[in-house]
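For this view, one protein chain was removed and the others were kept in their places.
A and B are the chain letters, set down in written order, and residue numbers restart from 1 in every chain.
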Amino acid sequence: MVTRRWAPARLLFLTVLLLGGSILAALSWGSVAISWRAMPTLFWQWVSGVPLSPPAMVLWEIRLPRILLAGLIGGVLAVVGASLQALLRNALADPYVLGVSSGAALGAVVGGLVSHSLHEASVTLFLCAFAGSLLTLVLLYRISSVHGLLPVQTLLLAGVVINAIFSALVLFAVALVEPSRLFGLLSWLMGSIGSADYRIVGLLFLYSLVGLILLLGRAEQLNLLTLGDESARSLGVEPERLKRLIFVVTALLTGAVVSLSGMIGFIGMMVPHALRLLIGPDHRLLLPASAVIGAAFLILADLLARSLLAPTELPVGVITALLGGPFFLYLLWQRRQGAITGD
Amino acid sequence: MPASVPSVRWLLACLLATGGLIADSNQAAAGAELQLGPSGPITVIDDAGRSVALPRMARRIISLAPSVTELLFTLDAGDAVVAVTQACNYPPAALTKPRLGFASSAVEQMVLLRPDLVVGVVGMVKPVTIEALSRAQIPLLLLEAKSPGDVYRHIRWLGQATGRLVDADRLITHLEAQREALAARLKGVEPVSVLYVINDHPLVTVGPSTFIHHLIELAGGRNIAASATGAYPQFSLEAVLMADPDVILFPGSGALQISDTQRRFWDRWPTLRAVQHGKLAVVDTDLMDRPGPRLFEAAWRLAQLLHPDRMAQSTDGGPSW
Partner (left out) sequence: MTGGNRSEFRLNGAGYRYPGRADWAVRDVTLTIAPGERIGLIGPNGSGKSTLLKLLSGFLRPQQGEVQLNGSPVESMAAWQLAQQVAVVPQSVQFIFPFTVREIVAMGRLPRRLARSESWKNWLGGLPVSAGWSAEGRDDRVAVQAALADMELEPIADRSVLELSGGERQKVLLARALAQHPAILLLDEPTAALDWHHQSVVYRRVRALNEEQGATVVLVSHDLNLAALFARRLVLLDGGRIRRIGSPDEVLTQAELDALYAQSVVVDRHPSADAPRVTLKP
């Protein structure tokens, strides 16, 4: 039986369409609908420096930065997820499996106990969370390194342990935080893209660009890594060096994203996994496709988060979980019908 | 006359007493009351749906909320109060009362104080505490105020529990007078749209089922989140921009001023009427967040913020005790 896969051209067309469509939809919908016809005029308003009308304000100062941030975060999470699935040789891995995110959460909550200016968009929260993720990265490395090697099973196990311990500590710390500061903290913990501005988007973009280039540029090496250390080496890839690189880059990217927007789950696992079923496991296609689809997915999820119960906003992490689960079940079911052996 | 036939006078006395008691119970706003007779405890269904046996004449009361403390003192039952929370700062006499610690140590303190009544707010008392008090057979009354009518009910309950029914009635009459005065002042006024910011990031405001929402309406305002779901909904900034409230209020205590970071954040949205006209104000949470005897004082202060011209007409009818 020939493996059915989408041709790259079809894939390209569809992903671009999806991303473009989701951006347009997210610009237009929300707590207030802004028609597409009105957008060009509003765009001129923005560019020409005239004082903005409320719809223009909403569009260019609230929605667009938020869409850009959501797209960036979604894309990064998906690429990180795909890379970790290759590193850990497990199609169910996600950016949070190694515990870097719990470290960020712990950092955030400890910061919440200590600082007074802690809220969802504060620099303090970000720094505390990021520090937490960095410390976790170091801890993970220390625990998992054996004779200078990074065995994948040890890494996974260490991640599970760290997740368990840190999650418990997070709950403990949350119980101690003053109720008045809980709003910001809980919203962050559940994952939200609330306060986005162009500066944050720009910074995150530059920061992530380095990591993304490093990962995408090694797509073929990732292919080899999935065959095992011995095969990889015989084909010219230093497995230890590559594993270290993936580990560090993904941890740094995850740390930054989680510190900014909390734990937005499911994208990192589901997007690459579903795409792999559709377009195959070649990372040269999978990584870029994951980036684009991950972006579109989070943009749409965020759109739902702010429109479903408008004017109330839901945490986007809730939406990703609700959207992702059933869709994934559907995909698995479809594949089961045609599969000869399970994967 | 045969001894077995009750005298008419005696019968009349009973009828009057019963009638008086029935009339009393008819005045209760919400919450069923079952009178078990002049000597036994009254059982009420509190705002958490629990059946609570109120003591007739409580002499040792623990208050778990500032609003409750204020009510008890206003009912002249301050002497019966044996402990309050850290946040109870009004009236000044409350500051002399022993303060409860946090969490489990509070429960132990409570039990050791042997109160005959504990009064708290729905949702603010942990299940473990409720459990512990129930096991210690200490009556716990849970209150939830969403409107002035609820506060009147609470006044009545506390009046009964402390044997201060007369003071309770007087207080209610007084509060009603205040309410009428305020309503008269604001008669025919165009409501001012208000955004009440409980939390900046994420933006959380008050929903239609909250006490603050009702206060805003009493003060001649209109909560822009009146159609939101939930008591404390996370509101989208978009919706704020489109609703364009006339006034934005922030809760605060101490120095009632907006912080620089807050100002910088809101200055990013110059299309907002409230920002253009500088209608960003801090209101005292000690006043706003307490469904107690000062509720109309809070509404009055709020009205002064929302309708300064209307409220500045004369100095009469202001809050008085």
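Things worth noting here:
Everything below uses one rule, namely that contacts are C-beta pairs under 8 Å (C-beta built on N, C-alpha and C of every residue); 3 or more make two chains touch, one makes a residue touch a chain.
Since this is a predicted model, take the numbers as computed values, not measurements.
Judged over the whole assembly, touch between the missing chain and the shown ones holds for A.
Within the set A:138, A:161 or A:235, the residue that contacts the chain not displayed is A:235. The omitted chain makes contact with just one of the residues A:159, A:268 or A:281: A:281. For the chain left out of this panel, the touching residue among A:223, A:250, A:290 or A:307 is A:223. Contact residues of chain A toward the unshown chain are 1-3, 89-91, 146-147, 213-214, 216-224, 226-231, 233-238, 276, 280-282, 284, 340-341, 343.
The definition used in the following text is that only the chains that are shown with their structure count from here on.
Listing the residues of chain B that touch chain A in their complex gives 198-204, 225, 227-230, 233-239, 241-244, 261, 268-271.
Chain contact summary for the complex, chain A toward chain B: residues 30-32, 51-55, 57-58, 61-63, 117, 119-122, 183-184, 187, 192, 194-195, 306, 309-315.
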